[in-house]
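Remarks on the structure that follows.
Only one protein chain is missing from this complex, and each of the others stays in its spot.
On to chain A.
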Amino acid sequence: MSLANVFTIAGSGMSAQSIRLNATSSNIANAETVSSSIDETYRARYPVFAHALDEAGQEGSLFDEQPSEVGAGVRVMGVVESQQELEARYDPNHPMANDEGYVYYPNVNVVEQMADMISASRSFQTNVDVLNTAKTMMQKVLTLGQ
């Protein structure tokens, strides 16, 4: 039954958006995490989304005789670190300053992160709405003939 798939699809969307929200909150929380070396400095993290194809259907489930082309929502392929350059600030009085007097700030753009946060939360809401609608549709089907 395809309505049951809507739950899986919207669920995968919600899960992916929450991962994105997690990454964003981690980025904002660490926006001021300074370090004395480039390697140790926090870098902005971003999840990579990909279209999930329905593999369950291809294994020949009871209801899907043919593999579904529709897909099964979204899948998070992994989390990548931003390769953008870090911000080096000359601050010899900073306790974390290195021998040359530099501290390194993460490559987190807080404005960008806030926009990302709003986008993720809106997409999450959309998926919740889809889930709710599918739920009412399914409940309605159960009352058939009553």
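Heads up, the rule we're going with is that a residue touches a chain if its C-beta (ideal position, glycine included) is under 8 Å from a C-beta of that chain, and two chains touch if they have at least 3 such contacts; residues count from 1.
The rule we apply is simple: contacts and distances are computed from a predicted model.
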Have a look at "Iron complex transport system permease protein", "Dihydrolipoyl dehydrogenase", "PadR family transcriptional regulator PadR" or "Flagellar basal body rod protein FlgB" and point out the UniProt protein name belonging to the hidden chain. "Flagellar basal body rod protein FlgB"
Answer key for A:S12, A:N27 or A:T41 versus the chain not shown reads A:S12
Missing-chain contact, candidates A:V79, A:A97 or A:V130, resolves to A:V130
Determine and list the chain A residues touching the chain excluded from the picture. 1-3, 5-6, 9-10, 12-13, 16-17, 20, 49-51, 65-66, 69-74, 119-120, 122-123, 126-127, 129-130, 133-134, 136-137, 140-141, 143-145
